[in-house]
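What you see is the complex with one protein chain gone and the rest in place.
Now for chain A:
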Amino acid sequence: MSLIKFTNKGIYCEQGRFYIDPWQPVDLAVTTHGHADHVKWGNKAYLCHELTKPILHQRLGTDLVIETLPYNKQIDINGVKLSMFPAGHVIGSAQIRLEYKGEICVVSGDYKVEFDGISTPFEPVKCHTFVSESTFGLPIYKWQPQDIIFNQIRNWVSDNRDKGKTSVLVAYSLGKAQRLIKNLADYCEIYVHNSIANLNEGFVKAGVDLPDTIRITPELKKEALQQGIVIVPPAMAEGKWIKTLQQAATGVCSGWMQVRAGRRWRSADAGFALSDHADWPGLLSAIEATEAEKVFVTHGFTATFSKYLNEIGIASEEVKTQYGNEEEEEPTPTTIEAN
């Protein structure tokens, strides 16, 4: 009997009687990471990595039953051995490894293989069945090393300063924002939107080594912002507040910026192809490293990616899930009132 089932509530482990990243309320939700499309409100209990706990509190409130695990520590749930391995996607993101009677299954959630400077790096786990995303599962998506991208961002910021423009980077509040902060804090002062500042506080309390940033308040001098970098979540990118800045130049940081159409659709002044998801070679190398006999593809270019895996001799199937909209489902942040 298979270790996991794809049900209308989410990925279910019948032997262990728990769900992984369910989208409808269940008794026990094992959670891969804190993005909104993987964590829903209303579960009786959550099991996640230690560093995902502050995110859940931040996003779903304090009235939650949360059990945590560190990476590489095995527990037993109704006879199923469960452990978590780093997925490298965002801080606290975990691949869930299940073992039952010698059968091993890994549900990876979202992942990337490149080390981003702040999330624990991705670790391949050998298994029989692997559940993979395919957000960027087309051969057009091949990321540049992040050092190159960060240099591009620094040059862009310096260019903006010279032109009297304020650099506004658009990035998800969970993951991309911390990655930018970690890699750019030595370059200049960083100003962050409330939703990012709140998450950062939780991370710092939990012991994450995150550089200091300044929370954006209406009292801040616009001249000061112009000399630094402003980071806001996507929902704020076209908001009124941005327009009050001194000639804001917006730079969107997302894998979709790899393609010109993506850059133009967002009507940003600059696009940086910086992603927290694996690129095409990343997906393939990760899957090969698992030596899995069967790969389920849950979200992204599922049909294409799954077809390709079958062609190269890896048995694969696409599965319909409700993952893959971390941007659209990000909670709408509160606006900043201009003076």
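Operating definition for what follows: a residue touches a chain if its C-beta (ideal position, glycine included) is under 8 Å from a C-beta of that chain, and two chains touch if they have at least 3 such contacts; residues count from 1.
One rule holds in what follows: contacts and distances are computed from a predicted model.
Asks: Can you match the unshown chain of the complex to its UniProt protein name from these: "Nucleoside-diphosphate sugar epimerase", "Phosphate ABC transporter substrate-binding protein", "DNA ligase (ATP)" or "NADH-quinone oxidoreductase subunit N"?
Replies: "DNA ligase (ATP)"
Asks: Of A:Leu69, A:Val90 or A:Ala270, which one is in contact with the hidden chain?
Replies: Hidden-chain contact among the options goes to A:Ala270.
Asks: In the complete assembly, which of A:Val204, A:Val259, A:Ala289 or A:Val319 touches the absent chain?
Replies: Hidden-chain contact among the options goes to A:Val259.
Asks: Which parts of chain A are in contact with the chain that was left out?
Replies: 138-142, 256, 258-265, 267-271, 301, 303-304, 307-308, 311
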